[in-house]
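Every protein chain except one is present and positioned as in the full complex.
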Amino acid sequence: MSATFTPTNATRRRKRRRRLYITGQALIGLVLLIWTLLPLYNMVEVALRANGEVFSDSLFPPHPTLMGFWTVLTENYWYVEHFWREMGNSLYIGVATTVLTLLIGTMTSYVIGRLRIKGAWMVSNAALLTYVIPMSFLAIPFYRVMQNYGLGDNLWAVILVEVTFATPYAIFIFTEYGAALPLALDEAARVDGCSPFGIYWRIYLPLMAPAMVAVGVYSLLLAWNEYLYLILLLSSEKNMTVPVALGKFLNSDEAPWNLMMATAVIYALPPIAIYYAFRRYMTSGLTMGGVKG
Amino acid sequence: MTKVGRRTLLAGTAGLAAAAVLARPNIARAADSKTLEVWWNQGFYPAEDAAFHALVAEWEKSSGIKMNLSMVTGAALDQKVVSALTTGTVPDLIYSDDGTALTLPQAAWNSKLVDVSDVVETQKNEYSETALRSSQYFDNVTKKRSYFGVPFKAQALNIPMWRPLIEMAGYQMSDIPNTWDKFFAFFEPVQDKLRKKGQRHVYGLGYTISTNGADPNNLFNQSLIAYGGAGIVTPDGKLHADDAKVHKALVDTLNMLAIPYVKGYVPPSAVNWGDGDNNSAFHSKGVVMTPNDTISISTAVMDNKQWYYHDIVTQPMPHDNNGKPVDVMLSVPQGFIPKGAKNIDGAKDFLRYLIQPKNLGNYLKQARARWLPVMPSIVKDDPYWTNPKDPTILAAITQGVLGPTTVWPSVYNPAYAQVDAEYIWQVAIADVIHGMKADDAATKALKQATAIFAKYQTA
Partner (left out) sequence: MADHSVAAAADAAPRRRARSFWRGGLQGSDSVWALAFLVPYIAVFLLFVVYPVGYGLWLGHNPALYVELFADPIYLKTLVNTVVFLAIAVNLHLFLALLLSGYFLQKGPWVKALLLVFILPWAAPAIPTFLSIHWMLNGEWGLINNILYHVFGVENGPPWLTERWLTFSMVMVSYIWKWTPFWTVILMAGRTAIPQDVIEAAEVDGAVGVRRFVYITFPLLANLYLICTLLSTIWTLGDFNTVFFISGGGPALSTNVLATLGIRDAFLIGQPDLGMAAVMSALPLLIPLVILLMRRLAQSRVQL
């Protein structure tokens, strides 16, 4: 086809197509930007309002102020009077969930993918059975189970629930990712006299780093988005977390929506920061072998 | 080798798990009389919680018992309570704002609560009659009605209105009629006139007809009584679906709530409001009035003196269409002790301490009269409650403590609590909005209610 065009025509045509392409790309980008940011704008906009102005229906805060954020950070309102402790608990749960998920996930996938004992597949299949009954429905059973294990009102109860629901996915990703790593490396290490643990620690884990970043972000966000289990399994004040504090606002007469949204915005920052810090690894880490099928 | 290994491994881990489960008696809290595990609904104001903490500290000193107190917010608490009652792993004492509606009658029916008659008896002469009647539930195992909750506060509907909006429409507050239908109809021309004055998106009637929260049931059931439908459930726990008077009252209530909506006098989003949404709509002056179960709309803006003392006027429920005062439905939140509690004596001791009129009065006062006292003497002995300079509190007390009140039907039978929880009436309102005749919608809803009552046969 292109042979029928003179060179100048072809160049012009290519140029026009290129311009069209750029315009299209930019247009899609603009739509995506508005689509993504509108609900978030609404949050930030309310967070920036002064105390008496949360009810005005203007598109912008009439008198934008950072007082809401300051109030939360200095714990200067009774719903957020323990904000930093709550943030600490949330971080504790998030970090512990992430570490445990990574540890258990890699150990299991190491056996499945590298040690290859017969029937190890059964483990990863069994893991998927976890998803037969959705998480939110096991709330009451978990309440009882945790009491039986002596974990009533204990942060570890929540951590273990999150780990339970994060590991099947972690095992799945790790096994897929690990399948692409050359077994020759293991072999060489073995010849040098490395034990299976040595191989796991010195060879397997470093190679799995990108996948671990990806799964780590996933499990952190799973724990970060939790609400139901936090209120169900924890009760005392010293074990309160930020989502529970957010829930308090919903029950309020005073409607301090600016403070609620300020709290929410601050709460959203740690996972965003972590995601940004590790974003290089995200795409490579989530690569699944499934592509080749 | 590997196969055997796997089996050993499975057996090993299973053994570990079993050991953990069997170790339960050692881990679980043993019965003890020195600590008290309490779940208490979080208050609405810092001072309210502070007053409660002070009360607890006093009691701990005198009783020598240490209270492990968990202050939890409403919705979260309800889920914890259901979980605890289902699994049998319970605290010693529970108080939940919303629990009165469903949890208490249901748990009492299933014989999951400890009889607290001996606690209530200590202040029997002080309590209002409605408070006493509201805490007697039917236990379907012992087949007896008894006190399973200890009442200590109450709430009832009232209606905050924006004076500036009504006056902007060209009316005086004294123009507002005080009989049921005329009262609600008054706000329709108010809206029309405000719209003409350029008030975009202001609505005359701000009531909730959604299937969320407590607000939609509060107004529906109160209206049902105003139209003469109080006999829908009798104190023996029976539903009277075939009673012509009940049926007529239902039809009237459905029409009263659905027709103004169709005509555009209620915000369209009211079919999807939660309990907080009507407060927000009112505070942003999107509606001229909104029925609310407490005076929280006013107390939330107490710091704004202009709003609290002048602009927002709290109106008690209007009289019925014959001009007679309507019995106001009083919901009476109660503390209760689940069976399986480890320290029943301690829980009862605390409740006895709490309901001493002096202690209770001090505590409730810190909640800005958001809660009504259940003992008339508290109101009579302390000028705070009837201060003429505070018309909001005065209106609420005059209606809910000193005026005629009545019991929610769910006290007589938990089936009615389920009727409310399934929002059978609100679905009927939606049916009418979508063109079904109110008569048919009422019949359909009553059929559903009958099916629920069939599960709870009292006789």
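Order of writing sets the chain letters: A and B. Residues in each chain are counted from 1.
The working rule: a contact is a pair of C-beta atoms (placed from the backbone, for glycine too) under 8 Å apart; a residue touches a chain by one contact, two chains touch by 3 or more.
Since we're looking at a predicted model, the values are computed, not measured.
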For a quick check of understanding: of B:T35, B:S63 or B:T86, which residue touches the chain that isn't displayed?
B:T86
Touching the absent chain when the full complex is considered, from B:S210, B:T253, B:T299 or B:N359
B:S210
Determine which one of A:L48, A:V72, A:A127 or A:L155 touches the chain that has been left out.
A:A127
For subunit B, which residues lie in contact with the unshown chain of the complex?
1-2, 5-6, 8-10, 12-14, 16-17, 20-21, 78-79, 82-83, 86, 102-103, 106, 201, 203, 210-212, 267-269, 271-272, 274, 281, 284, 286, 418, 421-423, 426-427, 429-431, 448, 451
Absent-chain interface as seen on subunit A, which is shown:
25, 28-29, 32-33, 35-40, 42-43, 46, 57, 59, 103-104, 107-108, 110-111, 114-117, 120-121, 123-142, 144-145, 149, 160-161, 163-164, 167, 169, 171-172, 175-176, 179-184, 186-187, 190, 195-197, 200, 207, 209-210, 214, 221, 224-225, 227-228, 243, 246-247, 250, 260-261, 263-264, 267-268, 271-272, 275-276, 279-280, 282-293
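Keep this in mind: only the chains that are shown with their structure count from here on.
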Considering the complex alone, what residue numbers of subunit A touch subunit B?
52, 55-57, 78, 117-119, 139-140, 143-144, 147-150, 152-153, 228, 231-232, 235-237, 244, 247-248, 250-255
Touching residues of subunit B toward subunit A in the complex: what are they?
2-3, 5-6, 20-21, 23-24, 27-28, 39, 42, 44-46, 49, 68, 70-76, 79-80, 82-84, 86-87, 89, 276, 279-280, 283-285, 296-297, 299-300, 304, 370
